[in-house]
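What follows is a structure written as structure tokens; I'll ask about it next.
Of the protein chains in this complex, all but one are displayed in their positions.
In order of appearance the chains are A, B and C, and numbering begins at 1 in each one.
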Amino acid sequence: MSSTFGKAIKVTLFGESHGECVGACIEGLAPGLKVDMDYMKAELAKRSARGSISTQRREADEPQIVSGILNGYTEGTPLTILIKNSSADRSAYAAMDHIARPSHADFTAQAKYLGFQDAAGGGHFSGRLTAPLVAVCSIVRRALEEKDIFIGTHINRLHDISDRAFAKDPAADIKALSAEYFPVLDPEAAQRMKSAIEKAGAAGDSLGGVLETAVTGLDAGIGEPWFDSVESELAHALFSIPAVKGVEFGAGFAITELLGSQANDPFGIKDGRIVTLTNNSGGINGGITNGMPVVFRTAVKPTASIAAKQQTVDFIKGETAEIQIAGRHDPAIVHRARAVVDSLTALVIADLYARRYGYMWLRG
Amino acid sequence: MSSTFGKAIKVTLFGESHGECVGACIEGLAPGLKVDMDYMKAELAKRSARGSISTQRREADEPQIVSGILNGYTEGTPLTILIKNSSADRSAYAAMDHIARPSHADFTAQAKYLGFQDAAGGGHFSGRLTAPLVAVCSIVRRALEEKDIFIGTHINRLHDISDRAFAKDPAADIKALSAEYFPVLDPEAAQRMKSAIEKAGAAGDSLGGVLETAVTGLDAGIGEPWFDSVESELAHALFSIPAVKGVEFGAGFAITELLGSQANDPFGIKDGRIVTLTNNSGGINGGITNGMPVVFRTAVKPTASIAAKQQTVDFIKGETAEIQIAGRHDPAIVHRARAVVDSLTALVIADLYARRYGYMWLRG
Amino acid sequence: MSSTFGKAIKVTLFGESHGECVGACIEGLAPGLKVDMDYMKAELAKRSARGSISTQRREADEPQIVSGILNGYTEGTPLTILIKNSSADRSAYAAMDHIARPSHADFTAQAKYLGFQDAAGGGHFSGRLTAPLVAVCSIVRRALEEKDIFIGTHINRLHDISDRAFAKDPAADIKALSAEYFPVLDPEAAQRMKSAIEKAGAAGDSLGGVLETAVTGLDAGIGEPWFDSVESELAHALFSIPAVKGVEFGAGFAITELLGSQANDPFGIKDGRIVTLTNNSGGINGGITNGMPVVFRTAVKPTASIAAKQQTVDFIKGETAEIQIAGRHDPAIVHRARAVVDSLTALVIADLYARRYGYMWLRG
Partner (left out) sequence: MSSTFGKAIKVTLFGESHGECVGACIEGLAPGLKVDMDYMKAELAKRSARGSISTQRREADEPQIVSGILNGYTEGTPLTILIKNSSADRSAYAAMDHIARPSHADFTAQAKYLGFQDAAGGGHFSGRLTAPLVAVCSIVRRALEEKDIFIGTHINRLHDISDRAFAKDPAADIKALSAEYFPVLDPEAAQRMKSAIEKAGAAGDSLGGVLETAVTGLDAGIGEPWFDSVESELAHALFSIPAVKGVEFGAGFAITELLGSQANDPFGIKDGRIVTLTNNSGGINGGITNGMPVVFRTAVKPTASIAAKQQTVDFIKGETAEIQIAGRHDPAIVHRARAVVDSLTALVIADLYARRYGYMWLRG
């Protein structure tokens, strides 16, 4: 029953959707890292619900740092951020406490917590816990950027609409994405995706998609063989995001349809540096970075909350039931999940560096 | 630099491909588990190289248990298995010590270990380390079977050849697979896959594929929210297998092309038990088992060792080079990787149960 | 830079003495444990400063549970408790920021945190962090009592004044101690100890002492050989308490002056149960409980804050200095440390049980 992730740098998540607050505690931050509240809020804004493509539950998401900070810098001690739940109306949930929402965690929470769980809004399972997660990771991400390690994520595909691919050197794309709330490289595709989301929302339905992430500036030699491979650590983190059902690196599943002679990435030398001429490996060989951009994709399922009547069970009575979920839904969370993917990527990268070079490394 | 995985039940891997031996130590086994050497050897046999579809390096893979066992039962203390490297001819590798094999770990090992690594045969990165891994996990897998938890994996797709899907209740399929070295449900597809592998091998090339795994008999309520979700733990383990580039659960990446109303799994009641009518979630909601079969797919890239001349670098001299890899190659490892997938799945499942019910749980 | 302890049940501490709050997050609690606020407050009261034998800094220590609780029971999710710092006047500390208080953590914090630490009141090193620690552990302790596992600690010796020993069966003593703020078995010794503390306080000096703890109701077979021995785990926890400089089990250091024939605990049978006739081993053989009371002693040094002028350094200027610590001191913290010892003991015991029987075990 651990809600902690990381080894040299660790995050613990706590809180419930409709409890007093959600929060996160990060350990292993070096002392003297700048805590830039504007940067943090910009990260939270990317995760927030906005416009017609998101839920109408609007939370202020005001991060309150209650430990580990002094005069705008990390102290090096555990840093805890709380975010109050201001818009937590339990009444919408009370009536359906025992009626499992399909593909939500209501039934599994019951199986696990035996009736003691807070069912409202998904309780501890709520996507709201990603808000403090993004907040604490923003300190890490900012510190990585000072070391020229940059992370960017775009919507590779929304339902059946595709964005263009990252450029071979994704640096400029990453930069462009950093300012975007709706992270799509091709503006025309972005427009079509938004329309599709609005249309699905209007129909009381929801859409999923695939996020693609690139990380630049990594040294070769980061990560470990076997269990602490870069892929293992990143996938572990990414699959903790609610709604994620797949993760692939480099050419991913498609690499299985190539011949070895097509799939292998030949090495070459560019500007005096060893590079690979293709990047089917996604920047990782044997679990360890090879100095090329780390590239991966994350499958985000359509939001489970939809307006339509669904067949389900009352898990207390043990009988079938129907459910129609009232309240405020996200017709898609792909765009909002992007901030979480970026955040966890920053955490994993920094953690892997810190295992090799110590937690002081992040200080620069 | 940890080579350990698991929390309540843990495995540590050690050894190098051309060193004295490879080995694994498993901690957290309950006392009194039967150590069935025939079962263990049958598992190892599934991982072994056989026939024309595998490398001609043939290792006896004789497991030697040097601790933690008495009279055929686990003692409850750390159990260590060694497997000697009998067929370890370093001479084939000496000449190309500094020439990175494309999409192998040679270059990244150099970046990480700074020249102190054992390069022969991939050293610590070698797939040979999966032999003791399979051996120690076989004890766990056997104990799970006594608790009616069964795991089965088939080749879902080899290059461009597909097997039929698991039956909705995969129990019979799992049983059938347990006896097969080449794990394919449709005999005709199996034949075509083998031919394709032989043909690729003859051409000095290699093929990849997708493994699909099902786990039956799981209780609802296993796993944790967030970082220790069933998906997170399984993906972490699976991505530690060399050559794995993708993992997806349930409908996986394809779920992103469904509407929420299509993707959601309605609940129903069958034989007095709560079930889902579809299984797009792969038996997992909110990171926790819902009592349906856990289903996932693992993408295994084509073997990186091929006979063709490839472009690469000499990473000591820092100049471009060509390489032609002599020696004994696997034209595909998908079928051999299956035993490793099964093994790690058993480890993760047992570990998640053990966190909830203690390491004594596995005892029955 | 981890502030987390425990494996199956874990506590993370955060906060600074003069920051907004101090807090603790506990993971691995079973769902459905009663959270008895009266019990928690009674535990906190034992740790609080009272009367003339404690500091005049008086904190309300009002525990605020912000996650993991519903309707008075644990949910099974991470449970976080905050305690506000209401009496946090930084002004007393500002002047001496760079002047290391002898035997405090000022200088070592500087060496570690490079000037980014919060120096006021010891910052993250402050004994104030034991308040939320006691609060979260009180839930565990109460649950253990429902399983007939009881923990009691008395002041074995204060400076040069000794209490009587625990009775051979310490059950009644433990019960008597549970109601006492000043935990001494012999009332006359208690009186003399209090007088000594008052006298030391009046002289601007401080006293230390030895706490002795007994745990009853433990099964034989708890704990692990080697690194997770009961002694290792308890000592690890106890040495995390500021001011603790020694820990010994059973006969402790004095056992080294016995012959083996005197030190060994003969086994016998009492009421059909295997017992030892003496308890020099402190209830632990080979790191594992033998079913007898676990008994240990913890050395608590005299409070480092004293009124006298002391020789020290200005660690920024790098020159010698004198310091006279103004403010509110504890002339002794031995009695207050007792609640922390009890709390950590409960945590360790529950954690060791939970590794063997799972986190659900605590539920009963």
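The rule is short, and it goes like this: a contact is a pair of C-beta atoms (placed from the backbone, for glycine too) under 8 Å apart; a residue touches a chain by one contact, two chains touch by 3 or more.
Since the model is a prediction, treat every value here as computed from it, not as a measurement.
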| item | value |
| --- | --- |
| Which residue of C:E75, C:E248 or C:D342 touches the chain not shown here | C:E248 |
| Selected residue (touches chain absent from view) among C:L129, C:L185 or C:V294 | C:L129 |
| Contacting the left-out chain in the complete assembly, out of C:P31, C:P63, C:G152 or C:G208 | C:G208 |
| Interface with the undisplayed chain - residues on subunit A | 7-8, 77, 225, 354-361 |
| Residue ranges of subunit C at the interface with the undisplayed chain | 1-5, 7, 13, 100, 102-105, 107-109, 111-112, 122, 124-125, 129, 157, 159-160, 200, 205-210, 219-229, 231-233, 235-240, 242, 244-253, 255-261, 263-269, 272, 274, 276-277, 280-282, 284-291, 297, 299-306, 308, 310-313, 315, 318-320, 355-356 |
| Sites on subunit B contacted by the missing partner chain, in the whole complex | 1-4, 10, 12-16, 19-23, 25, 27-32, 66-68, 70, 73-80, 82, 112-118, 123-124, 359 |
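The rule we apply is simple: only the chains that are shown with their structure count from here on.
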| item | value |
| --- | --- |
| Subunit C residues counted as touching two or more neighbouring chains | 77, 359 |
